[in-house]
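Note that this complex is displayed minus one protein chain, with the remaining chains in position.
Showing subunit A:
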Amino acid sequence: MAIKRLFIANRGEIALRIVRAAQTLDIETVVAVSDADRDSAAARQADRAVVLGPAQAAKSYLDPRLVVHAAKASGCDGLHPGYGFLSERAILPTLCAANGIAFVGPEPDVIDGLGDKIQARAMARAAGVPLVPGCDEVKTAADARREGDRIGYPVLLKAAAGGGGRGMVIANNGDEAEAGFHRASAEAVAAFGDGTLFMERFVPEARHVEVQLMGDGKGGVVHFGERDCSVQRRYQKLIEEAPCAAMPDHLRQQLHQSACALAASVNYRNAGTCEFLFDVKRQEFYFIEVNARIQVEHPVSEMIAGFDLVQEQLRIAGGAGLSVTQDQVKLSGHAIECRINAEDTARDFMPSPGRITRWSPPAGEGIRLDSHMSEGAMIPPYYDSMIGKLIVHAETREAAIDRLDAALADFTVEGIATTIGLHREIINHADFRANRIHTRWLEQVLLAERKGAAA
């Protein structure tokens, strides 16, 4: 049964994005808000807003019982969780099912399975998806050398028993693997009472590449190409592109096939992303994890595919099959997205909440802005600091960068600090233009250069 009235259990730009997608499909909308978001753009755009609780997310957006009760009591027959908050908590689809509400996402057991790192790796292995070469049990120095030789250097050695970076050693050759074993193993004994180590290949300069998937829940899966999200700071993505221009076609096909095989093996339903580490030097990719939800960076895939992923999510959750076959998905051109955050990059990215006194966004051919902001809007201090996503599309990567630079230059925001200036620095950096970046490039190169220049 197609969804008639949708509950949107999220805030910010994605809540507005979902409201608009639903309205295009003639679905009524009820948006959940906290006390701080009563006057949000999504609340104004939706047919109705329901105030769940106070500003603190734990007492509003993060309480699955309040969310599902509000959905049910407001007569909704569908619920979209957005990203973040409760989007990957199995309790939400479980409560939805118990209350006759269609959840826009995978089944609870699929969320749980994919959310567990060990289970997810096992599922990936079973589906034939490449994992980072490694060894779970290294018991002696001789083991360390033998496994290191087999895996290929550099390798990372760490305690099998504990988490975190404790006793972590990177070895570049057999001698270092043996010496590293003695050091890391002694630390592991001291910390966990067990000297067994875990070893895996260390990729010093990796790219983050991910495949956009859509499944019908019956084994049917299509992909919408891949994204390259290698510009990151502290594991947070800042810029995403589609496609990954650094990946050769034959590898790209294998990447897509791997992601689709994994999703099909669990009868994946709805939008999802399969994330990989891409070792450019070795020309190999390894599975990281699956994000069982729509992602922040989905617009770059929409731009190259000319396809609305959120609308497709809503149709599938309403019981429809996939509206396109793989052959019908045509990818063209290059798209880049910048996450614009209310942060002060000169002060270690300190959040900069407050009132926007001037908001003058760029517009034009190939420019898209997903934002809930406007002049006079208030950025509450309780949530993440993203104020919008600027996305451009053009024929080539180079043309897209030029278009993005012009759009960023044309983007005026006053009253708060933003990352717009940093984005211009990034995309005009010689390394970014030449596509020589990796996941630690922003911190190790650009931000380090910035610090050097400031000193």
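Methods note: a residue touches a chain if its C-beta (ideal position, glycine included) is under 8 Å from a C-beta of that chain, and two chains touch if they have at least 3 such contacts; residues count from 1.
We take it that contacts and distances are computed from a predicted model.
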Candidate names "ABC transporter ATP-binding protein", "Glycine cleavage system H protein", "Electron transfer flavoprotein small subunit" or "Acetyl-CoA carboxylase biotin carboxyl carrier protein subunit"; UniProt protein name, chain not shown: "Acetyl-CoA carboxylase biotin carboxyl carrier protein subunit"
Full-complex contact with the absent chain, from A:A2, A:L25 or A:L66: A:L66
Full-complex contact with the absent chain, from A:S74, A:T140 or A:N428: A:S74
Residue among A:K4, A:R38, A:R183 or A:R282 touching the omitted chain: A:R38
On subunit A, residues whose C-beta touches the chain left out of the figure: 34-36, 38-39, 50-54, 59-60, 63, 65-66, 68-70, 72-74, 95, 99, 353-355, 378
